[in-house]
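One chain of protein is taken out of this complex; the other chains stay put.
Right after this comes chain A.
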Amino acid sequence: MAEEDWLGVEAAVSASEDEGAEEDGERRHQQLLEAVSSLSGQKRRKLAERTEASVQVSEFNVSCKGAGEKLVLSELLQPIKAKSALSSVKKELNRVKQKKAVELPLSKEEAERVVREAAYVRTSKDVGKWQQVVLQNRRAEQLVFPMKQELVAVAPLEQVVSAWKARTPLEQEIFGLLHKTQQPITDPLLTPQEKASLQAMSLEEARRRRAELQKARVLQSYYEAKARREKKIKSKKYHRVLKKSKKRKALKEFELLRKSDPEAALAKLEELEQLRMEERMSLKHQNKGKWARSRAIMAKYDLEARKAMQEQLAKNKELMQKVRVELPEEEPGDVPAEDLVSESVPAVPVDASGANPWMLGKPSSPAKEPEVQEDLGDVTEPAVAESKEEMSEEEMSEEEALLQDFEQKRHVRRQQAASPELQGADMTEVVSELPEDVSVDPICTEEQVSVGIEQPSQAQEELLLLEQPSCVQTMEDIEALASEERADEQETPVATGTEKRVHQQEQGRAEDRQAKKPKAKKTIISLQAVLAGKSQEIQCPSLPVAVEEEEGGFDQRGVITEAFAGDDVVADFRREKRKAEQAGKPQPVNLVLPGWGEWGGTGLRPSKKKMKRFLLKPPPAPPRKDQHLPHVIMSEQRNIHAAAHQVSELPFPFEKHQQFERSIRTPVGPTWNTQRAFQKLTAPRVVTRAGHIIQPISAENVPSLAAAASSGAKAALELAPKRREQPSCPPCPRKRAR
């Protein structure tokens, strides 16, 4: 602009010089100027043209429009900017223009202070990035330390050892010894001897051997446990049975021995004989026992007792009789063997009423066994097809059966409580065997004849059995009597029982022990048992007992009411409540002063008027809270004893007492909460692991900070919003740890 001005002025001057002469030339000059100015690209200031008469018109065609403007030097200098020759001048001028007074330098302290302040601001900002993390950790429900799980690497032994050298004399000596024994220090870690020994016993062999040993140990422990258990059993009956079974076993062994080695058998027989004699000589049935003595005293007065005594004496006599053992006629098989035994017992016919087992004679002979088998076969037993081994097993099972009997009894007793139906079925099964046994009758007698030594025991067994079915029957009786359909009920179980037996037949010998149970029973139960059992059961039906019990139940109620006859709890409570109500009512205040304003003295009462005036009636109390609760007394008095345990002021962090009450009201214990809720409610604030070092928190552990650190220095400003964006993943250690 200034350039144009300048040129413009020039042009104007020239134009004014040759005014009128060359108008044409002037116009051309004007055009030239325009062209030049257009080249420079800047808009040319239009010259003021004279359009009207004015006072301030100069003769040189210079308008005074910009007269007030100052001429600035820089504007004048601008056109010469590009020219290098003038640049130095321009610089000089600039310097002159910018000249200012230099400030005084800061003192050292102040300079340091400035530096410190800047550093402090920066450091505070750096540290401030932890603010959010810290707040979150403070507020966190649970913190788990250590935050970062460290992996434990175990260095192999060889590596550790290889770095180590023996230095002390002791160590060197030890190493020397180790070398002598060719103890390898490094890799294989096995001496040649060890290797050899390892090779000597293969793995399989070792395993087998170990298994054997294990088995042996297990068996041993099992037997020990069994023996201990058996030893603990207190039942006399059980021990008797056990003894008997042992005896029988010995007998069987003896039979075998007789076949193989007669000499030894003879010796053994004598021993057995001796034993039998001892048994006979025992004082069991003499009048020496406690019971016997008591009977003796009672015998004078009591017919029953006398009878019992006589019975016992008779038994004693029988027992003390000399026994002659004789071969039974049915067993012609082994006469020589029987002859060896000096005594022989005549075959005594068995009478069901009072069988003396001692009189029944000889131990069983092997020849009898096949017969028994035959007999069993005749009766179409399920065991028809069973071999001899099976039979011996059956014999053995006699004891088992007895043992099982014990168990069964117990079982039955338990079942009585559990399920009457089941028990009924079970019982009937037992009973159902009885009719069959009736058919077996002759065999049984035969058996009894032939069994000999076994007899006494069997007799006892029978006694046992007498008890058992009777018991069973009574239980059944009860039901039968109750329903009055005895016949029906007995029939159906029998039917089920027979069905079961058929089923057993089908199953054959692969049956398990439980299935064998009825079979075993069959051998035991004889006609006598049946007969005796029946007679007993009929004699003593158990119904009255139940009836008595019922009566007892009625009685008890009466007894209770009688015992608490005087206590009327309800009335007492009502009285108590009335009393409480009375006590709760506000009492009138008596301000009457006797003798004041009237005559006073003994026997004189203040006047009614005065009373009316000075007896202050308080306002009625608010309605009681238990007004409509007949069974409740609510006392609103402050309990001092309870007050000692109550919070008197609102504790600090709470602002309203409702808040505090709410915090107390919710129970946290497992009594009121499910397991999961309980665990959640009682989770500890800080969890640490024993033996783990807790390192200080570091930026790598905190995801938000780690990201910020990686993004670089510019993150300082962005940090805050970033953290605000992701509050859902707090850098709380718990999340990091797991």
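In this section, a contact is a pair of C-beta atoms (placed from the backbone, for glycine too) under 8 Å apart; a residue touches a chain by one contact, two chains touch by 3 or more; residues count from 1.
In this text, contacts and distances are computed from a predicted model.
> With one chain of the assembly withheld, which option in "SSX family member 2 interacting protein", "Tax1-binding protein 3", "DDB1- and CUL4-associated factor 13" or "Anaphase-promoting complex subunit 5" matches that chain's UniProt protein name?
Options "SSX family member 2 interacting protein", "Tax1-binding protein 3", "DDB1- and CUL4-associated factor 13" or "Anaphase-promoting complex subunit 5" considered; the missing chain's recorded name is "DDB1- and CUL4-associated factor 13".
> Give the residue, chosen from A:28, A:91, A:116 or A:259, that touches the chain omitted from the document.
Hidden-chain contact among the options goes to A:116.
> Touching the absent chain in the whole complex: find that residue among A:126, A:173 or A:598.
Looking across A:126, A:173 or A:598, the contact with the absent chain belongs to A:126.
> May I ask which residue of A:275, A:570 or A:694 touches the chain that does not appear here?
Residue touching the absent chain, from the options given: A:694.
> Tell me where the left-out chain touches chain A, residue by residue.
Considering the whole complex, chain A reaches the absent chain at 112-113, 115-117, 119-120, 122-124, 126-128, 130-131, 134, 137-138, 143, 145, 167-168, 171, 416-420, 478, 481-484, 543, 546-547, 549-550, 553-554, 644-648, 651, 660, 663-665, 667-674, 678-679, 681-684, 686, 688-699.
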